[in-house]
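One protein chain is absent from this view; the other protein chains keep their places.
Think of it as A and B in the order they're written, each chain with its own count starting at 1.
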Amino acid sequence: MLDRYARRRYVDVVVRAACVIATLIALIPLISVLYYVTRRGIGGINLAFFTELPKPVGESGGGMANAIQGTLKLVFLACVFGIPPGVMAGVYLAEFGESRFGKWVRFSADVMSGVPSITVGIFVYALVVLHEKHFSAFAGGVALAVLMLPTVTRTTEELLKLVPESLREAALGLGVPQWRATLRVMLRTAAPGIATGVMLAVARVAGETAPLLFTAFSNPFWSSGFDEPTASLPMNIYNYAVSPYEEWHRQAWSAALVLLLLVLLLNISARLLVRNRVGAR
Amino acid sequence: MSGASSQSKISRTNQRKGASGDDKSRWDEVSVSTLVPKMRTTDLHAYFGQAEVLKGISLQIAEKQVTAVIGPSGCGKSTFVRCLNRMHEVIPGARATGQVLLDKQDIYQGDVDAVRVRRRVGMVFQKPNPFPTMSIRDNVLAGLRLNGERPDDPDAVVEKMLQRVALWDEVKDILGRAGTGLSGGQQQRLCIARSLALEPEVLLMDEPCSALDPIATARVEELIHELRKSYTIVIVTHNMQQAARVANFTAFFYLGKLIEHDRTDVIFTRPKEQRTEDYITGRFG
Partner (left out) sequence: MNRRHTDREYEGELESLRERVLLMGAHVEEVLALAMRAYVDRNVLLARGTIELDSTIDQLELEIDEAAIQILARRQPVASDLRFITTTLKLVTDLERIGDLGVNICERVAELGADRSESPHDPIPRIADVAQGMVHDALDAFVAGDAVKANQVIDRDKAVDAYYAQLYPELLPRMMSNPNVVFESTRLLSIGKSLERLADHATNIAEMVVYMVKGQDVRHSGPASHQ
């Protein structure tokens, strides 16, 4: 009997060690990416990077101020076009999702989340760019929003469903109309989770390059408003990386680092924003 | 012992008895037929889809008294209580027919707004459900705020409601803390305060103590005893001893029908129906 016990202890230790090792292996890509990008990119980070426009080939120096601004612009537009419809669709699915129509909506969202981003880019190209007869940040924002939409919808729906029905009942019991109970109680309770999901969607979308190829395109100068072709960090990384210039390669690494930090910042601020609503625990 | 001191003892006892509101001799004369009903149901039927869960319930709820609804699982007691504030129909596929009078008004009549009914007939649920995203203070005010009302002096409202549920002293320094940070019994009292903030006339309680430990239960029962002075209370409970402790009137439901409705002391000492007797003495199944 003691032998069996000892054997079980041994198996326990082995499996545990295997789990730890597996976790470490899984962390390797993450850590190595962070480390490598930081190492290669940190050298090019200086004030100029954030404030100056790109210089012509051959001249050293210059920065990616316009690309940074462009990415921010595009992300902003993507949020404006993608979050409200996505959240509302999610609310609809959570409330009425069992109807025939609801099942079709859910199916479409699932399918859309698998559509390649370049296809979305071409779609928006045909829809917006051809119509407007020029590239624009607006088109880029629309493309990114379409990419975000399924994720936001499904996240909202799933998180709303996780909110206990007892809260809705409590609200109804207080004489609150159904729609207000959903929005101000259920949605509010699910908000932290939804914010997280949205931020994940935004973070994914901020780094997309393919859809921007045909919509926002690129711009060596500042773009004003939302109606002109816009530079963006992912596009610049692509363009600079495939170029033969060493200087541009360095800048591409720095751009990658900045993009990484931007995504990190988005995540953290989203968490902080929602946590402060409840007060100290 | 001299005669004088025993005389004074007798007069002091009589004085004490007269001072309390519950004079035993007058209570004995009260019966179901003499009570003033705050709510009355007439031939109430309730359905979940095709299944008939309540089969013609005609029951009066006495004003400013506690009425307990007891019965085995599935007898329809929760459904009945949910019909009293039109929460039953919130469930998809659920409907009810018949009359439910609140004072003299039928709340199931076509043009009556269910939402308004729920302002007058509040509800407390089995599992305490304070809103997790709100502080204790905001929870108490939630009913008002969610309806777009802004009380002139919210702090006064919060204090008054928390005093009424005997929670003020325990939480007055932590009003900013999340509602879910309290113990189960405190959460339930908070939910009661939240309902009371809307100044309902009737308070429905669906097994309010099921999730609480005995001490918290005792406090909620004490609270019910206090609240009776100002509100009409209907409490669903599967704990018969609780019904015996807390309620003035008790209604026994079985398989969707009302079997017996009488003063609690009558139900628990000499019930008229054999099925009532069998249920409360444990001779069922």
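We adopt the following convention: contacts are C-beta pairs under 8 Å (C-beta built on N, C-alpha and C of every residue); 3 or more make two chains touch, one makes a residue touch a chain.
Please read these numbers as outputs of a predicted model, since none were measured by experiment.
Considering the entire complex, the omitted chain makes contact with B. Per the touch definition above, the residue from B:12, B:116, B:172 or B:283 contacting the chain not shown is B:283.
The missing chain, though absent from the display, is touched by one residue of B:31, B:58, B:105 or B:241; that residue is B:241. Here the missing chain is touched by one residue of B:6, B:50, B:73 or B:269, and it is B:269. Taking the complete complex into account, residues 240-241, 244, 267-271, 276-278, 280-285 of subunit B touch the chain not shown.
The rule is simple: only the chains that are shown with their structure count from here on.
Measuring from the averaged C-alpha position of subunit A to that of subunit B gives a distance of 50 Å.
The touching residues of subunit A, counted against subunit B in their complex, run 164, 166-167, 169-178, 180-181, 184-185, 188-189, 191, 277-281.
The touching residues of subunit B, when paired with subunit A in their complex, are 85, 87, 90, 115-119, 122-125, 127, 129-135, 142-143, 146-147, 176-178, 181, 191, 194-195, 198.
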